[in-house]
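Sharing a structure with you now.
All protein chains but one are shown at their positions in the complex.
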Amino acid sequence: METLLQQLLNGLVVGSVYALVALGYTMVYGILGLINFAHGEVLMVGALTALTVISTLMGIAPDTPPLLLLGVGLLAAMVVCMIVAFLMERLAYRKLRNAPRLAPLITAIGVSFLLQTLAMIVWGRNYHTFPQLISTTPMQPIEGVFINPIQITTIVASAVIMVGLVLLVTRTKLGRAMRATAENHRVASLMGVDVNKIIALTFVLGAALAAVAGVLFASNYGIAHYAMGFMPGLKAFTAAVLGGIGNLGGAMLGGIVLGLVEAVGAGYIEHLTFGFLNSSYQDIFAFVILGIVLIFRPTGLLGERVSDRA
Amino acid sequence: MIKLLEARNIGKRFGGLTALSEVSLTIAKGEVYGLIGPNGAGKTTFFNVLTGAYIPDEGEFVFNGIELPVGKPHLVVEAGIARTFQNIRLFGQMTALENVMAGHHIRTKASVWGILTQNKHTREEERLTTERAYELLKYVGIERFADTVCKNLSYGDQRRLEIARALATEPQLLALDEPAAGMNATETTQLKALIEQIRHDGVTVLLIEHDVKLVMGLCDRLTVLDFGKKIAEDVPSVVQKNEAVINAYLGGGKHA
Partner (left out) sequence: MDQLAEAIPYLGKRNPKAARWLVIIIALVAPIIAMMFGRTWVRILDFALLYMMLALGLNLVVGFAGLLDLGYIAFYAVGAYTWAFLASPHFGVHFPFWAVLPLGAGFAALAGIILGFPVLRLRGDYLAIVTLGFGEIVRIFMNNLNYPVNITNGPQGINALDSMNLFGWDLAKSLTIGDFQIHSLYFYYYFFLACVVGSIIFIQRLQISRVGRAWAAMRDDELAAKAIGINTRNLKLLAFSLGATFGGVAGGLFGSFQGFVSPESFSLMESIAVLTMVVFGGMGNIAGAVIGALILTALPEILRNIAVPVQETLFGHVILDPEVLRMLLLSLAMILMMLLRPGGLIPAHARYSRPELVGKGVRT
């Protein structure tokens, strides 16, 4: 029982990060019908930027309080990621908005690998230790179940951000413009919405979320690395599809569900397969879920929109 | 009259919207049969259900005395029903000739092994397909564009090419979805002649059309749909005087 609780808790932590990244996928997909394959790399850029800023600051002013360090690092990460996403949209995707369906996706794959390569050049191939500015000392709220402050921070921060995003999209004028653009670009522009600006903003907003996710992810694992964005990116995409792509609530739900399935699955896979498969197969869950969802319920758990835009 | 196609109580819903309800009609061999109605009356839905693109919620089609398979477009074509599209759908990267040759696919049999070894049967089949494609291009009057990539053809010629491609499947029933849409008067007249020729050569034609004049001049009999229901079926001169039809077209304030 304690094991299950522990696995659920771990799943919730990872799932929150997936959910944050999935939101970026889903927003861009909703508005452009594009799978922004490079979105996972934005998470990586965020984590590594924060790492550089934090270690530099620690070098200059060793007495800075850890929370301030983290705050500054996070802010820098968000800014850099937003710039990266802005450039990505402006230079690569905008020209391809009306291109044949495979062109934007192939470009996105190219962008993803380009970002990885650039990161490899800037930060090298090595794994970097990410400073754990929030305590990782485990607490034991229930006998046998451990949770540490950074995990709590991850869950709380993700929840706050998601609520904020939902409010932004449903309650503000900007949100309305976004939804209008997602419905129909031409009509939205006739209603006076600057479609280009809204699309750029969507990318930038998604990137900011990915930056936060990146910093949280790296803080949890204490590691950052040029290829760290790929798997979480792919899994977040799975989460977005699982929840129903184009649907904000779906992305959050999908992220959490995927995190839970993965954590619980990894804990029990050895048992279930009579020792044949072990937890190194953890990454398979996401792909299998993705395949099953796409084949049997392509609209996802919450999605009702039949997107037929490709 | 020899029955070619019989639609029995066809019904189709999309969510809460009823697109077709209890539509029955019978098309005889050798006639030109019209299907008209205001926008959104369900004409194209009827086509899509007939050709297997959609699965009907109720009813069935009987073609040549055999029930048509449901939701399997390629089997419908094999049975002998070919269609064109309201918004022309050609294979953009192929030439006119190749478009028509592709249309012959279902009547050819060469296997991958045959293609790899280029055996006699495969070569002979390929030659016949090419020959037949030229004949069909000539038949619809665009042989001179055989080697033109189809997206460079004029609108009217694209329409003709699509008809040639449909004929390449060797249909008994040719279903045309608004073939005159977007055509000028001359092109429409030529199209009318072509359709009459096709009928003369033994292919039954099912025609969806907005152009009332074309329908009246061309069709032997026709059915009028409104809101997914059949409101009249008769020869053109009678349908023209039918009150329900006049109301559907003019009365409801909906445009024809």
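By letter and in written order, the chains are A and B; residue numbering begins at 1 in each of them.
Quick note on the criterion: a residue touches a chain if its C-beta (ideal position, glycine included) is under 8 Å from a C-beta of that chain, and two chains touch if they have at least 3 such contacts.
What you see is a predicted model, and the numbers here were worked out from it, not measured in a lab.
Listed by label, the shown chains that the missing chain touches in the whole complex are A, B. Touch with the chain that is not drawn comes from one residue among B:Pro38, B:Gly103, B:Pro179 or B:Gly228, which is B:Gly103. Within the full complex, the residue among B:Ala28, B:Val70, B:Met94 or B:Met216 touching the omitted chain is B:Met94. Set against the missing chain, the residues B:Leu153, B:Ala168 or B:Ala248 yield one that touches it, B:Ala168.
The residue touching the chain not shown here, chosen from B:Thr45, B:Thr129, B:Gln158 or B:Thr223, is B:Thr129. In the full complex, chain A touches the hidden chain at residues 34-35, 92, 95-96, 99-107, 109-114, 116-117, 120-121, 234, 237, 241, 275-278, 280-281, 283-284, 286-288, 290-291, 294-295, 298, 308, 310.
In the full complex, chain B contacts the hidden chain through residues 51-53, 73-74, 76-78, 82-83, 85, 89-95, 97-98, 101-106, 108, 110, 112, 115-116, 118, 122, 125-127, 129-131, 133-134, 146-147, 165-166, 168-169.
Here is the rule we go by: only the chains that are shown with their structure count from here on.
Note on chain placement: the centre of chain A and the centre of chain B lie 49 Å apart, centres being C-alpha means.
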